[in-house]
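Omission of a single protein chain aside, the complex is shown with its protein chains in their original locations.
Just so it is clear, A and B label the chains in written order, and each chain counts residues from 1 on its own.
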């Protein structure tokens, strides 16, 4: 029996055709995957189904009757619920307040229902806790509970596992299967093939905004699925053999840090070294202190002058120095946020080259050398295969993957001794991600020390020599990638190993 | 009357223009919109209220007219900031200049004219107290203003509407995602801010100093904006802050009453100096601002 059926759905943003003639049927009581790369149009499609956006053309049938949604309220009234990838929770409010924004009822009654539902589905959370004090996993539970309280027939989950450690993923799957067994249909959006094979009974594959196929994922192996998703063979990086690690480039010894921001994670006893010619990874669920650690290493957060020696870079104390001084020592940094941090959206690519590469002869006697600026930008565009009309294009007009390639290219152009990249391939399509990983590997072969923060364990295993896991502001000891497996990392992520005594 | 008694008796009335305008701004900022045009909106409300009361329309009609006029001006600001997504700071400054200009234009022929203020109502018993008694002899607008503060406190703290306003201010994208009409809610908050600024202006020109003089708002709208920061977006602290500024702005008269000879320009500067000091002290506490502040304040929002 078909619960939801889409015919010829299209949506265009400006000149971007995000969805083109999408057909989709979701059966009652099934877990249906929507599979596709970043930018394939998955999120847009979900917004159309949830009423956040309205389609330009096409029809939507619900229980066999035509339905046109103009707001999420209407979708909820029909029994469609959605859990967003970027949570739509309000940090300064309690869990119960967040839920009362969607579900009618007094706080007391809602709190009781939250507890009951939590026990029923294995989604325990304290209804009176403030959201900013919750871990990412707990926040996701709140999101799911908020949906379940509206008694949905269809539950949409947008990349729900991207924020969870492996063990919690299994727990989420148990909850989802329990829901399916009670007759709820689930639309499960993901780009992780193994998960889809483990959980889903149907999978619809999106590429460039169109449906390229609907299959039973259990009948295909991950490689075949991947080919359907990206439309060609899966690229693969073979890391070149590097030289043996050399001098220590970065050293943190037992660093403690409490940020000014009350919502930020404090760091405790962080110890870390990066040497010449090696790639060190930091794994962990987002929100466990990665952002704060990144700012301490980049210099965006400075320590007081007496604490200079807490961070050693190329053997010099730099804890009290700003980013510019650290860059002069040979640091380059790719930040997690591209727009507004790694690049200025309103400025041209040329002017964005100037942001960190001004030392490469782009400034003479205080004045900007426009010709040199353009030359360097053209170089970066050519060597990194950035798809753009040219150096005059505004950074904000580039796709996420292209902008990331540009930023990585710019930082590599600085010929750094130490490269620090935070989420280097987050939100980037597979082709671009592979290209970025390849460039990191090349750089390592040339003797650069590289530190990578990532939430993708597979990526870290692919490129790193050693790994640390960050959890609640504590860093695990160094783990040799050749000696461990993803499950070991998972245990550190949920704190089953070592506890706080890192 | 002693200087303390004098200040206690007058400070609530002196506080009212600050309090009413700041309450409106507080709601507006809680919804994520920074309206820097309060000064101009107060000036427009002041002149409209004065003209209506002067042509013996009565205070009720005067306040209503003032509120309405400022609300219309606020909606022009809202259109700029919300529909057109203009820079909110620039839009607020523009509307402020426009409001002050309109105020001067309309008030031209009423310069130095006077109207009758509102009679005081005394609370039984309490108003008989020594020294403190004056505090409990106030006009009806003061009592209503304090009630409004109480109502807004309760609204933000206990009601669903208050929750929605805070949600829209903290994270408009999330609020939209769960089905709230962010722009409509913000328009409403801006309109409310304008209404309150109009009331504040009318109180200043028809009750507190019932005399028309161009530029009579004299920075009180700006102090109201600063008061919202001082109160860290909490109505209770706002009442306290407004009373403090009311008391300080009375100090000139109080000094005369107690026979202390102090430089009048220095005394007139006191509220401004105090605003600067208070802003320094409160803003330096970044953690507190982050905790109580409005995350999306002043940022343009487009779906």
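Details
The rule is simple: contacts are C-beta pairs under 8 Å (C-beta built on N, C-alpha and C of every residue); 3 or more make two chains touch, one makes a residue touch a chain.
As a convention for this text, contacts and distances are computed from a predicted model.
Its UniProt record calls the unshown chain "ABC transporter permease", which is the correct pick from "Pyrroloquinoline quinone biosynthesis peptide chaperone PqqD", "ABC transporter permease", "Proteasome lid subunit RPN8/RPN11" or "Cysteine desulfurase".
Among the chains on display, the ones the left-out chain touches in the entire complex are A, B. The hidden chain makes contact, of the residues B:89, B:131, B:150 or B:184, with B:89. The missing chain, though absent from the display, is touched by one residue of A:393, A:440, A:453 or A:467; that residue is A:393.
Among A:27, A:368 or A:494, only A:368 touches the chain left out of the display. Per the touch definition above, the residue from B:102, B:144, B:255 or B:291 contacting the chain not shown is B:102.
In the full complex, subunit B makes contact with the omitted chain through residues 36, 40, 76, 79-80, 84-87, 89-91, 93-95, 97-105, 108, 214, 218-219, 222-223, 225-226, 229, 263, 265-266, 268-269, 272-273, 275-276, 279-284, 286, 289, 302.
Residues of subunit A in touch with the missing chain: 10, 12-15, 17, 54, 56-57, 298-300, 322-327, 333, 335, 337, 340-348, 351, 354-356, 358, 363, 366-368, 392-394, 396-397.
Here is the rule we go by: only the chains that are shown with their structure count from here on.
Centres computed as Cα averages put subunit A at a distance of 44 Å from subunit B.
Contacts from subunit A toward subunit B in the complex involve residues 51-52, 71-73, 76, 84, 87-93, 97, 100-102, 260-263.
Taken together, the subunit B residues at the contact with subunit A in this complex read 160, 163-164, 166-167, 170-171, 173-181, 286-287, 290-291, 295.
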